[in-house]
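A single protein chain has been removed from this complex, and every other one stays in its place.
Chains here go by letter, A and B, matching the order in which they are written, and residues are numbered from 1 within each.
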Amino acid sequence: MDDFIFFINKALVSGAVLGSIYALGAIGVTLIFGILRFAHFAHGDVMTLGGFVAYGLALVAASLGISTFWPTGFIVLPLAIPITAAFALGIDRTVYQPLRARGARPVTLLIASIGVTLMIQGLIRLVAGTGVYSFFDTEPKELIRIPTEWMGGSRPINLTEPQLLMVIVTVLAVVALHFFLTGSRLGKGMRAMADNADLAQISGINTRHVIRATWVIAGGLACLAGTMLALDVSLKPDLAFNIVLPIFAAAIVGGLGHAYGAIAGGFLVGFAETLAVFNWSVVLRPFKDSIPFEVPADLYIVPTEYKLTVAFVILVIVLLARPTGIFKGAST
Amino acid sequence: MNLRALLLFAAMALFIAAVGWWSGAAFITFIMLNGLAYALIAIGLNIQWGYGGLFNFGIMGFIMLGGFAVTAVAYPVNGAFWESDGPAMLGKALLAFAVGAALVVGAWRLQRRLLKGPAGIALTVLAWIVAYGLYRSQIDPAASYIESEGGGGWVGGMGLHPLLGWAFGGVLAAGAAYIVGRISLGLRTDYLAIATIGISEIIRALLKNADWLTRGTLTVSPIPWPTPLPQDFQAWGVSIPVSFVYARLGLLAVVAVVLLIALVLVQRAYEGPWGRMMRAIRDNHIASASMGKDVKRRQLEIFVLGSVLIGIGGSMLTSINQIYDPGAYQPINYTFLLWVVVIVGGAGNNYGAILGALLIYVSWIVSDPLAQNLFGALSDASTRIGWGAIPEIETRSSQMRVFLLGFVIVAALRWAPQGLLPERIRRDL
Partner (left out) sequence: MSLIELTNVHAGYGGAPILNGINLSIEASDIAVIVGPNGAGKSTTLKAIFGLLKVTQGTIRFAGEDITNAEPDALVPKGLGLVPQEFNVFTSMSVEENLEMGAYIRRDDFSATMGSIYEMFPPLAERRRQKAGELSGGQRQMVAMGRALMSEPKLLLLDEPSAGLSPRYMLEVFEQVMRINRAGVGILMVEQNARQALGFATKGFVLANGENRFAGTGRELLDNPDVARAFLGG
């Protein structure tokens, strides 16, 4: 039973947290692809930017003496999210929109977004240095222990407060997004534009509004994801590059342009990474009598250094085998 | 070359001379060595994008393969490895790899011809799992043995001439390009870009973590030169500073010759019938395919050809710097920088590629000390006002050029998508 709890702690919880981060990022990427028809490589950096904005606000809040039951980084989110969304809008207005007006191809916009990535990275590192920051320098990170005696275990299930918040927030965000996309005029307009941009225009849908809304949502979700990731682990300027390709993998797996697919894809990639570097020999131990071969002391599907590589491999495989995603849907 | 090109080259020569005067002969020769290697890589990328319309964002992976090739060929032999059980274990692992590969290819062929549908997919997946397990079962013990004391630490090199290493770099890159190209060239352009980034990262992870093969983060050095080293000149009685200049000039001559040969060959091909056909395919896939041209094969040809130059360039870079450090490769210094070179220099034009490479590379190198000075001055100013010095100033100022590179990309796309020396025929970005 304790081995199963080990599995829950190391695999299920970690996988769910990582999956939530990837899902929130992937939704943004997939919405931008569906409506603006290009791969926004700079999305990872928008996440990092969001995390740093939240960090800055948290510092301000701490200096003002504000402190609550929740982590400070979490309570400043209602302010950090609009700021990040505004940044995202600004980037579109200055970089992508002029290129779109000129009729630039999707690959040109991809290269431009790589330029944006470098600019954001350079700027963040210029301002904040290259060190590692933690939201929990001045306050403790609350640990939640769920006792497992009733299941027959002797070790508790461990969750940190940020991890619990992360999963809850992700669920809320997904539900809110669902209602927005299916219940509101603007949300349906977004779906229409992703379905058929020309017809949307002909129907009188204000495509400029829809594009603005897309960036606001994508930027906001990116801030959420980046901040929650920083709360869970730590805040580093190169948080971005390690995140961008797994997020793209998630979005592509789910079918570019499909928000629900992106969510599923995010969890798929998150769990794949976590389970690939999980030490399976611990879980197999209770069953070792019924297994024909000897279970080695450490059994990993891939060595831990290759954790991110798992996402890259998934990305490449899906691109080559099923670029439309493993769920039904169009991508071009 | 027309007047505009001549003027730009002259301006660039002046620029380099100015930098050389400021930094000294030894430094400028070293910069030129790297710059010319970059120029060769830029020509390779130019072939792929400018001639073929292929967006290869995995340049760094091929450069790393080139670096690995010259290390494996030119570095002295590691006797301890060959005397141990290492070679035998490695041999078994290679056998396992071959068997696994055969299984996978066989299953894939079978799936395509006979067993379509879920059964075929299940078979292929099973083959992959078995092959992977088989390979891991042999390579894991082999790797940890080799990495231990008894195994010699790593496989070592072959002690052959560095120029052979350069050639091997081209071969290795061509082989990798063939595999990558076969499976991914059918993708539309932005997906291809993302796929190549992913593949490059996979190659990077493999080379960085395979300590038994590359020493990983422990790095391999010094890697010999094809021409006499500064130490050799010193042994002949030349003073230390001058020895560096002479030695580097010697290597520069070799590098320049390789670049020149490549340039001449590529230009002749471009202006001949092969080049015309390539451009026709690039500009209109559908029309060319309907005329019976085998578009996919031609694209693969271009991809492999360009990768050969990229591989050789990567080998040259590792040779020049005499150290192979797989952990030190950053996409910004290779992939993104080279794309800026090709965009700014002008796609489809080899002279533009060389111009861009030298210009951008020299600017990139010079920007670091310049930024340090700038930030140093700013820090002094802020201290004088009473705000205190700027902390972590070295790392911060070197981020300036990251920002600048991004800015150049965005600005070039917006205002000068044709580059400095555009192809004479219009090419849209």
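Criterion: a residue touches a chain if its C-beta (ideal position, glycine included) is under 8 Å from a C-beta of that chain, and two chains touch if they have at least 3 such contacts.
None of these values were measured; they are calculated from a predicted model.
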item: Chains on display which the left-out chain touches in the complete complex; value: A
item: Residue of A:I8, A:L89 or A:A192 touching the missing chain in the full complex; value: A:A192
item: Hidden-chain contact residue, picked from the options A:I205, A:L231 or A:I263; value: A:I205
item: Interface residues of chain A (partner: the chain not displayed); value: 185, 188-189, 191-192, 195-196, 198-207
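Keep this in mind: only the chains that are shown with their structure count from here on.
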item: Whole-Å gap between the CA centroids of chain A and chain B; value: 31
item: Contacting residues of chain B [partner chain A, same complex]; value: 55, 183-184, 187-191, 193-195, 197-199, 201-202, 205-206, 208-209, 331-332, 336, 339, 343, 391-392, 395-396, 399-410, 413-414, 417, 428-429
item: Chain B partner contacts - residues on chain A that touch it in the complex; value: 38-39, 95, 98-99, 104-108, 110-112, 114-123, 125-126, 129-131, 241, 245, 248-249, 252, 303, 305-306, 308-309, 312-313, 315-316, 319-320, 323, 332
